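Incomplete set of chains, arranged as in the complex.
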Amino acid sequence: MSKNHKRRFPRLTLARRRTPPGSAPGTLTIDPAAPKPEIRLFAYSADAFLEQKLSDPAQIAQYRNKYPVLWIDLDGLGDESVLKSIATQFNLHPLAMEDVVNVHQRSKVDQYGDHLYMVSRMVTFNDRLHAEQVSLFLGRDFVITFQEHPGDVFDPLRDRIRTNKGRIRKLAADFLAYSLIDAIIDSYFPVLETYGESIETLEDHAAFKPDRPCMTRIHDLRHDLLALRRAIWPQRESLNSLLRLELPLITPETRLYLRDAYDHCVQIIDIIETYRELTSGLMEVYLSSLSNRLNEVMKVLTIIATIFIPLSFIAGVWGMNFQHMPELRWTFGYPLAITLMALTALAFLIYFWRKGWLTSTVDPPTNDHKQ
Amino acid sequence: MSKNHKRRFPRLTLARRRTPPGSAPGTLTIDPAAPKPEIRLFAYSADAFLEQKLSDPAQIAQYRNKYPVLWIDLDGLGDESVLKSIATQFNLHPLAMEDVVNVHQRSKVDQYGDHLYMVSRMVTFNDRLHAEQVSLFLGRDFVITFQEHPGDVFDPLRDRIRTNKGRIRKLAADFLAYSLIDAIIDSYFPVLETYGESIETLEDHAAFKPDRPCMTRIHDLRHDLLALRRAIWPQRESLNSLLRLELPLITPETRLYLRDAYDHCVQIIDIIETYRELTSGLMEVYLSSLSNRLNEVMKVLTIIATIFIPLSFIAGVWGMNFQHMPELRWTFGYPLAITLMALTALAFLIYFWRKGWLTSTVDPPTNDHKQ
């Protein structure tokens, strides 16, 4: 296996790193390989704004109840004490915290007392598909997000908060939560664009050069689309339940925006399903190209063998050592034999030409079926 | 493959040209390649009619509230200021305007305060399949349509307005909106007729000449039917929600007509699903033709090789240089050898004839495949 080849395996770990069966519910099982948390705090109102990197979660306390919206933005889940400290300060439910660290959750919305817990899956494509779980808690005046790794799609949003662009600073925490979810959902579009281009390339590849790398890439494509589908389908459900639940935390105006995010979500599902259908079509194209190629190989073999085997037989006849073979002594015996062979070959060629075997059906692509 | 062959690629861009992830919702991201807008205004009542080409959207103001129905018919989405001017005059919602310029929306109906926003997808077939997003705003006394490119299926409708044919001038804006949607839905029928003919042609092609262009055309057909299906399925949903919502903007009489449009929509879906099933049957026919062909090639090879290889061996035996081969000196040795060879060949031919291999199974179609 080449190194590049391993790239698809991490996706199959979807059943791993669970709390051991039978543990008490609400146990936080920290993955030892998870990066240490980095905490950033954003606090804002329409006319005030504060951004702070925190080294200790205990510092959060001093900012509470001073701004209409507080956003705790945490990257990395590798320290149980930090997570517990935040959970305690904001009174987050232990079952929700268990899901924060078990990073293979399906997207969902759970209501716990006065706060909402939402899980989403943010995707990026950078040589290969990365999917990262984003956990979001929404309270009356705070939003807390937990991400697995540094790096996300929220930078334009952070800029909008910093520069007071758009309506975000004027609105409450629910609009911030919507904006985060919207950014996550919109992160699927550039990724899907990449896959759209892959499919286009593979369509010609499969039709004209059906080799193993082609098959591997089709298989990888199916893998990735399956992973994307697993990530976005539950997102649609969770947005739908958010819209239906009529929660007091979410204003009617934000609900209108959430409906828009829901529409985008449905559109993404639509595109993924279309790509999945195209991908299974690709496999058929690939297999039929392989068959075509086998047909071509067999035709070449058959033509050559069919022409020369009878000729060899004719030569063999006059290579026999019988004493009484009068034609061997004819002056023009040899030229006549050669002529007979030539006519035999010609007869076969005409036969094959009429059957249409002499024109290839697997021509290499020419200029007219370029993209 | 002809030049038309480039046609399938644009369809895969369905994930492109989105507002960048993380932008403020409601941002209008104008596609730089979009054509400049052309605005036509139709204003009519049962006995008055006015048609006007406008160079500046500000001119619309003077026609408002003078006619019971005002239709702003805009082609081309390449100028943000024009779009914003219209949005401001008619108080159109920013989220809806964002969807107007992001021309890869699913068909839908959204209710914003006193107006409705509907997205539909109009199709034409002209060498290749074109699908264009039509955005429609319906207010109490106005209809606004936004199209991507000049050229549409509304000309017969415009003539009916101009010549006061049918009931359209007697009825309100909701009937105009219905008539536009009905024309869009009916635009699918001639396109589907084209595909029906394609399938008929390909059925013979796949059965009797399974070459690569045939495979490519089947694959393109599947592409196009998938695109049509993506366009019409959400249309059915949006018509259904229009019928169910009991909106005050839509009179009971128009509702009756919308039910009819809904029936047409379901009929189109039915035809597309039938065509899709036929298309997957086509691929099977194609692959089984390929197999048949391979069988045929192998049979020819086997017959030729099987007949001549033993004959060559016989000739080889008497071509050996042993000194004590008495038959070589017989007077009739040579004719006997030839006779032996002829009998061997005949025996094989009879064997193959009894196996039925001498009659081709890939003959061009004759009268014998009646049902």
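Order of writing sets the chain letters: A and B. Residues in each chain are counted from 1.
By definition in this document, a residue touches a chain if its C-beta (ideal position, glycine included) is under 8 Å from a C-beta of that chain, and two chains touch if they have at least 3 such contacts.
As the structure is a computational prediction, the values presented were derived from the model and not from experiment.
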Per this structure file, total copies of the shared sequence (2 shown): 5
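Just so we're on the same page, only the chains that are shown with their structure count from here on.
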Between chain A and chain B, centroid-to-centroid distance (C-alpha), Å: 26
Complex contacts: residues of chain A adjacent to chain B: 153-157, 160, 165-168, 179, 182-183, 186-187, 189-190, 192-193, 195-197, 199-200, 203, 207, 256-257, 259-260, 263, 266-267, 270-271, 274, 277-278, 281, 284-285, 287-289, 291-292, 294-295, 298-299, 301-302, 305-306, 309-310, 312-313, 316-317, 319-325, 357, 361-363, 368-371
Contact set on chain B toward chain A in their complex: 1-3, 5-6, 8-9, 12-16, 18-25, 95, 99, 104-106, 108, 110, 211-212, 215-216, 219, 222-223, 226, 230, 283, 286-287, 290-291, 293-294, 297-298, 300-301, 304-305, 308-309, 311-312, 315-316, 318-321, 325, 328-334, 337-338, 341
